[in-house]
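Handing you a structure now.
Complex shown without one protein chain; remaining protein chains in place.
Think of it as A and B in the order they're written, each chain with its own count starting at 1.
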Amino acid sequence: MGKAKRAHRVGTALRAFAHPTLLLATLLASLAAATEIPLDQRRSGYEDLGPDSKAMQDDDTANPASLWVLDGEALWNAKAGAANRACADCHGDAAQSMKGVAARYPAYDAARARPVDLEERINICRTERQNATPLRFESKELLALTAYVARQSRGVPIAENKDPRLAPFIAAGRKLFEERQGQINMSCAQCHDDNWGKKLAGNVVPQGHPTGYPIYRLEWQSLGSLQRRLRNCIVGMRATAYEFGAPEYVALELFLMQRARGLPMETPGVRP
Amino acid sequence: MARALINVPPKAKRGQVIEIKTLISHIMETGFRHDNNGQAIARDIITELRCTYNGEEIFRADLYPAIAANPYLTFSTVATESGTIAFEWTGDNGFRESASAKISVE
Partner (left out) sequence: MPVEIKGTTRREILIGGLAAGAASVMIVPAQATPERMQAAIRNVVGEASVKAGKVKIDVPPLVENGNTVSLAVEVDSPMTATDYVKAIHVFNEKNPQANVLSARIGPRAGRAKVATRFRLADTQTVVAIAEMSDGSFWSASADVIVTLAACLETL
């Protein structure tokens, strides 16, 4: 690879943040408070995909995420833990019992007095109901089960929060979204509220709605969770990412889901 | 655990050209990557997909490290008779996976 090309390759990612238009937009945005996207202008990241990626998501037989969904179905029906119990033993047919669940997660867990996301909810069931060991974050099994459960909500609009106990956590998530962080002092809102639709290194900046999680990300060549994607964003912003399972991710997800209320779930989505 | 997903139309008319889609779970490690210690990560890829129609080969592909993970391959064949369309993937480290689908041709 020629020196010029190598520099181009390395420089592209860095240069994106120094891009004149984006920099100017960022400066302008810093003068005014980040503005929330009007409800009727919201759209899923699916709309920003090229035709090949859209086709990949639309066709279950072409979407690699289907491999995880099938694994998830097998896990749903498999007995596990000291209790020798399958998810199906309590929840029956997932297509019925899990329909709409992912669309209203994260949800408040009274015993813990805080919201939990779907991954944590699955692990709570595993430890408390199946007497099994919890599944590791980003493990094939946890991704498969989460994908299978969330897939049952495909087409269901994301629910508007009606639980007053979640209000402080949504506010915490909003604060994380709007606060500047990291070496380049950027906030999520600056890209995803103020500059969505513009380009960043060859990709369109999406509005950042979690409608398709877990997603098959082309960059990972694998299925991955929202937490993994948020970590990518935070590292991309040159800030320190929280550990997997951190309450910050749950608060952020809760806020993002409310920001996306009404948009239909698409799990499993395909994203660049 | 699901390894492969194949899409073959269950029914077709004799002489009709049908599209076959295949998807298989595999990391397709190129052999060109290095870990954090600078050690090369050994190649681990699927090297061949072979498809037969009632035992006769209708498609064979050699895959190289440039094929993306979870290889997706589509091709077509003429529906000649009812029977079984069988798939076999082979690769590094003794990897072998097979799948099949029945087709009814009238």
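Methods note: a residue touches a chain if its C-beta (ideal position, glycine included) is under 8 Å from a C-beta of that chain, and two chains touch if they have at least 3 such contacts.
None of these values were measured; they are calculated from a predicted model.
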Listed residues A:Ile37, A:Met56, A:Ala132 or A:Ile215, member touching the removed chain: A:Met56
Chain not shown, touching residues in chain B: 17-18, 30, 32, 53, 56, 58-69, 71-78, 80
Touch residues of chain A, complete complex, unshown partner: 1, 5, 8-10, 12-13, 16-17, 49-50, 52-53, 55-56, 200-203, 218-221, 228, 231-233, 235-238, 272
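Criterion: only the chains that are shown with their structure count from here on.
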Complex contact set, residues of chain B against chain A: 1-3, 5-7, 21, 23-25, 27-28, 68-70, 72
Contact footprint of chain B on chain A as seen in their complex: 61-62, 64, 66-67, 70-71, 74, 140, 221-222
